[in-house]
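Only one protein chain is missing; all other protein chains are in place.
Labels for the chains are A and B, by order of writing; each one numbers its residues from 1.
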Amino acid sequence: MELKYVGSGTRYSKAVIHGSTVYLAGNVAKDPGPTAAEQARMILSQIDDTLALCGIDKSRIMTATIVFADMRDFDAVNDVWDAWVLPDHLPTRTPIEAKLITPRHLVAMQITAAL
Amino acid sequence: MELKYVGSGTRYSKAVIHGSTVYLAGNVAKDPGPTAAEQARMILSQIDDTLALCGIDKSRIMTATIVFADMRDFDAVNDVWDAWVLPDHLPTRTPIEAKLITPRHLVAMQITAAL
Partner (left out) sequence: MELKYVGSGTRYSKAVIHGSTVYLAGNVAKDPGPTAAEQARMILSQIDDTLALCGIDKSRIMTATIVFADMRDFDAVNDVWDAWVLPDHLPTRTPIEAKLITPRHLVAMQITAAL
């Protein structure tokens, strides 16, 4: 079965499509604002864009791994998440605390979705 | 292909089924006991329950990501794991150390399974 690469750069693709499964890259905010909430909003906007490139939207999200640089941002990020996610299409979630690519990056999200 | 949501709450679902793939949410112990071994037993019981809601059992597990708040609990959690898993149906594993949703939570597991 052919793999479809979406938004390939020099090191990774933004998404890879296999059959009806869509694997998105882990996203940090491209232009990380000072708060985790702002970064979460930017990340979800980036994810919306990548899903659109794949021809789908957030109603097709199946799983989300959410990485917090500091778990004290859990509630602030969840407020952004809760406003974004569709109540009738709630994915599974796995929240963990881990440092990210730079100390400025406070949150990252990795999504798997379906066509 | 339709997505089936299992055990949806207000923020996430306990499982999402896509074709014959079953994505489970990351699980921490609902009522975290004082040791990682106790928490691992509770988590695996919760996972058994969610798998049953999906109509399958642990013989259908494909992957497990196991998050330890402290890698010194590795052996104690593995003893619980080894007693639970079926020798003829061993999933892949990815163990990492990361802090979890509260300091009381010592271990988390995320499972992907098949119908």
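Here is the rule we use: contacts are C-beta pairs under 8 Å (C-beta built on N, C-alpha and C of every residue); 3 or more make two chains touch, one makes a residue touch a chain.
Model, not experiment: these values are computed from the prediction.
Novice: I need the residue numbers on chain B that touch the omitted chain, in ascending order.
Specialist: Residues in contact with the chain left out: 20-21, 60, 62-65, 71, 74, 78, 81-82, 85, 87, 89-98, 112, 114-115.
Novice: Kindly note down the residues of chain A that lie in touch with the hidden chain.
Specialist: Chain A touches the missing chain through residues 1, 3, 5, 8-16, 18-19, 21, 23-26, 65, 67, 96, 98-102, 108, 110.
By definition in this document, only the chains that are shown with their structure count from here on.
Novice: State, to the nearest whole Å, the distance from the C-alpha centre of chain A to the C-alpha centre of chain B.
Specialist: 21
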